[in-house]
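Missing here: one protein chain of the complex. Every other protein chain is in place.
Up next, chain A:
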Amino acid sequence: MERKFERLQEIIESHQGKVAHLIAILQEVQEEYRYLPEEVLTYIATAMKVSPATVYGVATFYAQFSLIPKGKYVIRVCDGTACHVRGSEPIHFALRENLGLTGGESTTGDMQFTVETVSCLGACGLAPVVVINGDEVHGQTTPESIVGAIKRIVSLEKQGESKSPSETGCCQNA
């Protein structure tokens, strides 16, 4: 984590602490931490000489920013019109059931998986689409195929061969 704190300061300095760069700074910081922790946002406000309420306002305005921790694997199920009519709902349901997510939960207790929906990924020809960590695209998915993909990730994790989240660019929002 120490390395990441240095990174935080580096990010702010690379933008010369300019308030106009706040969104870019938040994006880069989120890439480091996988979310925007409260203390980090307060630190950014302090370093940039703006009020913490302003930083909080910007961070909550955009859907791409998250103030709660996300899992190592962020799974986005497209629920745009095309994906929806071709059965994104059963896929979403199967994913949540398989990962044991209940109620309003979107992240698993072990912080491995986060399941979200997204309005359109612009890949309607491949509907229904699921994207894992921003770069792993699964097209024409079925509940069975997506559960299979999750099982592969889990077994890779067990073998300890998995890619680290920063390599997969986990927090790139679509």
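One rule holds in what follows: a contact is a pair of C-beta atoms (placed from the backbone, for glycine too) under 8 Å apart; a residue touches a chain by one contact, two chains touch by 3 or more; residues count from 1.
FYI, contacts and distances are computed from a predicted model.
> Missing chain's UniProt protein name, "Carbon monoxide dehydrogenase medium chain", "NADP-reducing hydrogenase subunit HndC", "Transport permease protein" or "Amino acid ABC transporter ATP-binding protein"?
"NADP-reducing hydrogenase subunit HndC"
> Any idea which of A:Ile23, A:Val50 or A:Leu101 touches the chain not displayed?
A:Val50
> Mind pulling the chain A residues that touch the left-out chain?
Spelled out for chain A, the touching residues are 1-2, 4-6, 9, 37-43, 45-47, 50-57, 60-62, 67.
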